[in-house]
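All protein chains of the complex are present and in place, except for one that has been dropped.
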Amino acid sequence: MNPDEVEFLAEKQLISIIPTFNSNVIHLISGDVGPFRASLPVRVPLWMAINLKQQRKCKIQPPDWMNIEQLEELKEEEKRSKTFVKMPSEHYMIEAKLLLNYATDDISRADEIRTIIKDIWDIRMSKIRSSVDTLVRNAGFYATVDHLTLMEINTMRPLLPHALDQVYRMKKAQSTRLPTQSTTLSLLNSSHRGSSLSS
Amino acid sequence: MSAEKACALVKELHRNQGTLPPYNNDLVNEVTKEITQLIQENRNDAQESERSRGSDLLEGVSYISTIRVRHAAIQRNLRCLLAYHYNRVRSLRTMRWEFGSILPADIKANLSTAETNWFSKYSSILAKYMRSVGEDGGVNLAVDLHPPKALYIEVQCLVDYGRYELSDGSVLLLKKNSRHFLPRVECEELIRQGVFQHIVI
Amino acid sequence: MSLQSYTPNYFSIDDILASQERCPCKFIVDIPKLGRLNPSAESNDLKAGTTLELPMWLAEHLSAGRHPIIAVELPRIYKEAYREILKADACAVDLHKLGLYFYEHGLYVKQFDARGDVSKILLETFQVRFRQLMDLANNIGSDPAVQDRLDSLERKLFKEGHAARTRLNTWLTDSGTPIEAAAMVINHKKRKRVDVEDII
């Protein structure tokens, strides 16, 4: 899957904005949003928040976890832990990327936050690489990937599943032969096909 | 005998992955000739084996293993021949999605007559399917290939394209290097066809 | 975009090319009229006892069934001497040089190896070499020369992995991913450019 498709899935997540305009409820197909009252926070899907922000119609309220203290703690925990730590958001990387790109002015200490999140991502990526290697070496036919976010899982594609597919092929019982070969019987039948001898 | 020519057809596709080389009529003819000859030889030998088995006087000659070797060669030639045509058709299919229903002239020139026919047949099968989806006259599956990010995007024209009509009826003159700010849905196909380049700021 | 990882099928170009790889075969019976299979002999018939290098598709066919015509031997690169080298340090071996279709050919060859050693060495080699393939695809401090030492199956995995990594890097660093021209359209333009250069 393309990373922008994963991003697309994450964009339906709700986030708080502070609108600079007034408007009635908007009846989207996916449900109602609003009403919008200037300076009163309201929850909208992420894609809409970015869209409104680009039109300078709102400020975005960063999610609670997007602060230095909490992220530092998370980073330390991720370093200490052998397994993957549960992230405060299912799409932490995407939210961070979008907000840091489009709403930097709404986030305090944005640059530091960017660095810490990148650190956390990198630590997790390196854990992912060693687990992928272990999985292929052990020829495991099943593994849990709990606490990994969708974007992180997607970074294992296509290498991990495709490598396991090949391991599986190689492990398959010795006796199996490819189906393309014909047996002696059908061979003689077809070599006589159309010849005048076939009675 | 060892299906070298047939394999050369397949190698030709392997060397040209991602494009469609000219249809190799000569080589295809040589392969079909080889197959026809092998079949004929096998028939003759089968008859001779049968005849000698029928007569008590002669020491029977068995061509069973000869026939078997040739049969393997026939099967192999056939497989390569079909794989050549199958994989070419699969490329044509991809081209229908990427270039649209009208192929560039130099690509068209690389097709056999049968392939040209197949291409138009595929185009109409596909169009018929797209029209049948939903209840309101169908869905165009050749657009909306990417998750939408913005309603309007900036594009630069890469060729002198000429007049281009938008869905609201207005007409644009597309010149090489001209820049436009257009609804994404209106540009997507031209970007895929290499007329526009999407400018990301 | 491919729907799934490599799986051989009747129309598969890779499987056809892999089954073109040869192995030594000894004829058990005479084959009248087919002396021409042996380029170094001039007789009309092919005599029992002759050993020839036959492509796998033919070897497989002629050795099958209740009345095999030939006995197939292991190709050199799957014999013990080479297996020992692979066991010692699979990562150091230039598989590409050993056989373009090292794994695919091996998967055919293993049916002629009753003891299962070939099967085992294929799997072990793949598993041991996977890490360097993955690192290479992810651009992480791997020697780029490694790419030339991959066999065709590994090369396929590398290409897919590398393409995915490039998309991810673009996503991580750029503000938005541009919509791009279709792959065949790009190839078509490239070729046109080459043609023009030929004329000039």
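Going by the order they are written in, the chains are A, B and C; count residues from 1 in each one.
Everything below uses one rule, namely that a contact is a pair of C-beta atoms (placed from the backbone, for glycine too) under 8 Å apart; a residue touches a chain by one contact, two chains touch by 3 or more.
Criterion: contacts and distances are computed from a predicted model.
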Among "Prefoldin subunit 5", "DNA replication complex GINS protein SLD5", "General transcription and DNA repair factor IIH" or "Proteasome subunit beta", find the name that the UniProt record gives to the complex chain excluded from display.
"DNA replication complex GINS protein SLD5"
Identify the visible chains that the left-out chain touches across the whole complex.
A, B, C
Contacts of subunit C with the absent chain, listed as residue ranges:
3-5, 7, 9-11
Even though one chain is not shown, subunit B touches it at residues 32, 35-36, 39-40, 75, 78-79, 81-82, 85-86, 89, 93, 114-115, 118, 121-122, 125-126, 128-129, 132-136, 139-141, 143-148, 151, 184-185
Residue by residue, what part of subunit A touches the chain that was omitted?
1, 8-9, 11, 23-24, 26-32, 47-48, 51, 55, 57, 135, 141-146, 148, 150, 153, 156-157, 160-162, 164-165, 168, 171-173, 179-180, 190, 193-195
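Keep this in mind: only the chains that are shown with their structure count from here on.
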How many Å are there between the centre of subunit B and the centre of subunit C, using C-alpha atoms for each centre?
24
CA centre of subunit A versus CA centre of subunit B: separation in Å?
34
Check: subunit C positions touching at least 2 other chains come out as 10, 61, 175, 177
Multi-partner residues in subunit B (2 or more other chains touched) are 68, 70, 75, 79, 146, 149
The residues of subunit A that touch subunit C in their complex are 2-4, 7, 97, 101, 129, 132-133, 136-137, 139, 154-155, 157-159, 161-163, 165-167, 169-171, 174, 177-178, 180-184
Which residues of subunit C touch subunit B in the complex?
10-14, 16-17, 20, 29-34, 36-37, 55, 57-58, 61-62, 69, 174-189, 191-192
Under the stated contact criterion, what part of subunit A meets subunit B in this complex?
4-5, 7-8, 51, 54, 180, 182, 184, 187-188, 190-192, 194-197
